[in-house]
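Only one protein chain is missing from this complex, and each of the others stays in its spot.
Chain lettering (A, B and C) follows the sequence in which the chains are written, and residue indices restart at 1 in each chain.
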Amino acid sequence: MPPATALLLLPPALLALAAGAGWCLRPVAPHAGRPVTAAAAWLAIAALLGTWFGGGRAAQDLSAPLPVAGLPLVLRVDALTVFLWLAVLTPAALLLTFQRRTASRAAVAALAAAAALATLAAGSVAMTAFGLATTAGLVLVLLRQEELAGSGAYWAALSGAWLLLAWTAVVLQVTSGTSAYGAIPVTALQLPPAVLLAAAAVLASGLLPWRTWVSEAWSRRCLEAGTFAVALLVPVGFSPLVRTYAVGAGQLPSQQLNVALVALGAFVSLGAALRAQSAPSRRAFLAEAVPLGGGMALLGLGLGTPLGIVAGLACVAGLGAAAGLAPLSADARGPLVAAGVAVLVGVPPAAVFGGWLLAEQAALETGTAAGFAGLAAAVAWVVALAAAVRWARLPVTAPDTEAAPSPRGAAAALAVALAAGVGLTAVLALLVIPAAAEVMPPTGRLARPAVSAAEILGAGTLSVSTASGGWASALLGGPLVAIGLVGAVVLRAIRGRTEAAAAIAGTAPEPLLPMPVTSAPGRVVERIRAVRLPDQYRSLFRPALLERAGSGPPWFWVLVTAALAFVVTR
Amino acid sequence: MLPLHLLALLVYPGLGLVLAVGALAEIGAALALTGDGFGAAVQAPATWLRQALRRPVDLVPPLLAMLAATQLAAPLSPVPPVERNLIVAAVAALAAAWLAGASAWTAGQARTTLLAHVCWILALLAPAVVSESLRPQALGAVVVPAALPLKIAAGLLAVLCLPALLRLGEPECARLPLWLPICGLLVSLFLPPAGDDALGLLGFLVATLVTAAAAIALALLVGRGALYPRLLAPLAIAVLAMAVVTSVLT
Amino acid sequence: MSEAAAVAGAVIAWFGATLLAVADARRGQSLGLLVLTAGLTLATGAAGQPPLAVAALALGGAAAAGLRLRAGRPGWGLFAPGSTSYLVGAIIVVIGAVLVAGSGLGSPAGAARLGALAVTALAAGRVLTVGQRWAALGGASALALGLGALGGATALLAGAVVAAGLGAIDGDEAVEAGG
Partner (left out) sequence: MISARAPLGRIPGAPALLGVGGVGAVLAVLILAAPLLPVAALPHLTPAARALLLASAAALALTTVLAPHRVARWELLATGLGALGGQAVLMALTDPLAIAAVLLLIAFGFAARTGARPFVERARGPAFAALLIGLGWAFVQLQGAAWVGRVGALALALGLACAAGLVPYLAAVDAEEPASSSFVAWTGFFGPALAISLPGRVLPALPAGDGAVFGATLVGLGLVNLAWGTIGAWRTASDVEAWRCSFLVDWGLALVGIGLFLPDGLAGSYLALLGIVLVRVPLYLWARPALLGRQPARLNALNVLLAVLLAGAAPFAGFPVRLLVLSAATQTAWPLAIPLVAAMLLGIVYSVRLARALGSHHGWAAVGLWITLGFGLLLGVAPSALRALGGM
């Protein structure tokens, strides 16, 4: 393997090394785990940017001579991998730096992050399934280390996801002889495997209109492990769905699947917004930040147009920012936290806003039907804004750590989100558009790139400009942030330091909109659990009898054998 | 490019125009709604300056209003038309509207406001979905006969939403920065764009102030009646239905 | 000639298995084992199986019969109350065996297989229905011999060794209680 190529694997390697170091250092330096893993995460980001942008940005397929789990070990480091790595590494680095963790938990967290990066670089569906299962397993250890309860929904969803991926890999292997993204013939991507891939993504990223494991992660007493899981696994869940476009030469096998994904995306956003506006606590509100962005991302990705894919990936970037910002804003107070909450619900000019704006534009440009889905997403956006205002009146959950969370974490995460929003044009030009181009190859006789920067970025300006509208993120958003900061400093100098409005303790204000179906999924689960065989039929079905059949003379065995013999002789 | 955008944010059609139009509209609103007489009404803008800007967070509504104002189809705006966006304006204006009234938050009032916000966004976006554009000036210029009924109905709904949107029933709401972005956006979307000259600018300002006056008049008309908010939802549904029909026809 | 010997062997084996099934004491069980071993030996020998394997079967069966005398109720215990079901079973087994393998009756091998099938079925019935350790072990030895007689040299040798090996297992109930 050439050294330049090997350098691309530095990020996961650094995290794995840090995990090992943190684990080994426990006896001698019990507090060393956290700084070591945090430093490794930031170093990984630096190394990734350095090696990718310094190395010509060429896609690399790395294959190992030895198979893993009986599967050929193929890793693909291309623009999409780099983008998704950054979407995972940025919140992971923030959380590893600012969340309180013991050395052992920090080590497991770093190892899980390394596994997540390896999963994102997987070159085949089968390897993605292997990686997802491994990451999910490590995250389960992290969750259970922290708190025994509250990981059932997570484990079920992630297991379903990797099983579906494994099944897809098998179907592709059987129909086309390979499950490697780069080698599957376009004709092999029929509807069934595409649906399975999409279903796996939906389960892994919690993209359902009702409360999924992503929101459940916030109902735990301690937030560290759950929110870290969200930061790692939600982007990982999106990767097979995005890669599906690469397999299908830039499109899904059926338009109906596009429509279904777009509709699901809109419903996911609406569901999250409605839950957010009826949240009983601040944590419950923050729990919906990622599902809200996830729905918008799915809406964009489901459109299947070049702008849709770009918008979807931009939403994933915003989602990464939200996954870092929300946990660091939890249980804290002050203007920074309020600003953070505003950013989470898509107030300009942050990264979340940029992604959602592009998703809306992409929906509008795709056609009227998609436009109406965009309309639904816009309504979700408006409801989320209302929920953010209600947030200020929600009771603060007692912090699970000894000291209140450090505002520096929230400040850093906010800075990242704002910087990504102001520099949206750069993010799109350098990361998102190349990533989208990876999955949308040139088509047509002219071999013109399907995703062209000229159609998304304003020519000769620093603004985003598509057919339906534009947004000068740097020229308007940048000055706006600067003016806001200066204004805040001046105002503080004039008015002096005033206390932030304290949250109203005790009960939460009533929801803005009634939520009649909120508890429906829970009720369904309860109903299923409550299903019992009626007493009068119990005597007909007693599994224990099957065991007792072997205690006396085995007439039952003889009977079963005779019955089967009768069946096979018919 | 940056100086022009700074000019747009801080002077025209940004902060400067936002404060000017806001001050005029606030005086009008105070005269019409509180009936304290001209002397007290003139004090309204100063009261906003004194009471609505205490904490750094209070700066957010004017900042967002500035941003929303830059997106309007205002004549002679330094922001190039291709960089303007209805969604940027709408989201910034709605966020500003929420924050402006945040201090006087009650669940009942918030419900009405949310209903108005949802109806307003539907009114703004339904024509945009049909004409597949988010550029305010492009939407304002749409005169396709088949799309006109929808445009008129959406415009009517948008105007009806104004009293709730601007919280005209709440004296303590710091709405001064909201008048231009909200009323100006309606003018940008539902009236043909004015020319890039002094006359056009005058026309735009007059239209914006007339829209503001209409909002005040509506507020006077509906008062605190419970019927008003209930009217918005059916109208919004009707607008949606018209949008669907229009999209099928065109 | 060999056909007649094979058929005779089969009949003797079936009779021995029936004796084993209706025996409720150690001597009757050993007698049954001996008779069925003799019958199987005659039948397999007539069917042309390798003499060494046939001899091994005879030795194994004899050893099992001898070793089974160590435990169990004293006496012959033939046709004790409760034997009727085994007698009926013995008749049904003959019918069943003829249904399955009757077509081979014309050849010595077929007749030997018929006898072995009858022994296997009756011995299995014994193993699966008795409650005493010694009786089950006796039935298991017979089952091993029957299974061995169904096959060739390897099966015959295995059946013989297993029958003898099973005979070596203590059939005393006290061992189980103690254990």
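Going forward, a contact is a pair of C-beta atoms (placed from the backbone, for glycine too) under 8 Å apart; a residue touches a chain by one contact, two chains touch by 3 or more.
Keep in mind that what you see is a predicted model, and the values were worked out from it rather than measured.
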item	value
Touch partners, limited to displayed chains, of the chain removed from view	A, C
Absent-chain contact - pick from C:A6, C:A25, C:A58 or C:A101	C:A101
From A:A47, A:A169 or A:V481, residue that would touch the chain that is not displayed	A:A169
Touch with the omitted chain, as defined above, among A:I494, A:A530 or A:V568	A:V568
Among A:P27, A:G56, A:G70 or A:P534, residue touching the chain not depicted	A:G70
Contact set of chain A toward the excluded chain (per top definition)	66-71, 104, 108, 126, 129-131, 133-134, 136-137, 140-141, 144-145, 148, 155-156, 159-160, 162-164, 166-167, 169-171, 173-174, 192, 543, 546-551, 554, 556-557, 560-561, 564-565, 568-569
Touch residues of chain C, complete complex, unshown partner	100-101, 103-104, 113, 116-117, 120-121, 124, 127-128, 130-133, 136-137, 140, 143-144, 146-148, 150-152, 154-155, 157-159, 161-162, 165-166, 169-170, 175-176, 178-179
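Operating definition for what follows: only the chains that are shown with their structure count from here on.
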item	value
Contact graph of the chains (line, ring, star, complete, other)	line
Pair of chains joined by the greatest number of C-beta pairs in contact	A-B
Distance from the mean Cα position of chain C to that of chain B, given in whole angstrom	102
Two or more partner chains touched - positions in chain C	none
Sites on chain A at which at least two other chains make contact	none
Of chain B, residues touching chain A in the complex	1-2, 5-6, 8-10, 53-60, 63-64, 66-67, 70, 79-80, 82-88, 91-92, 94-95, 98-99, 102, 105, 107, 110-111, 113-114, 117-118, 121-122, 125-126, 128-130, 132-135, 240, 243-244, 247
Contact footprint of chain A on chain C as seen in their complex	128-129
Footprint of chain C on chain A - complex, ascending	553-554, 558
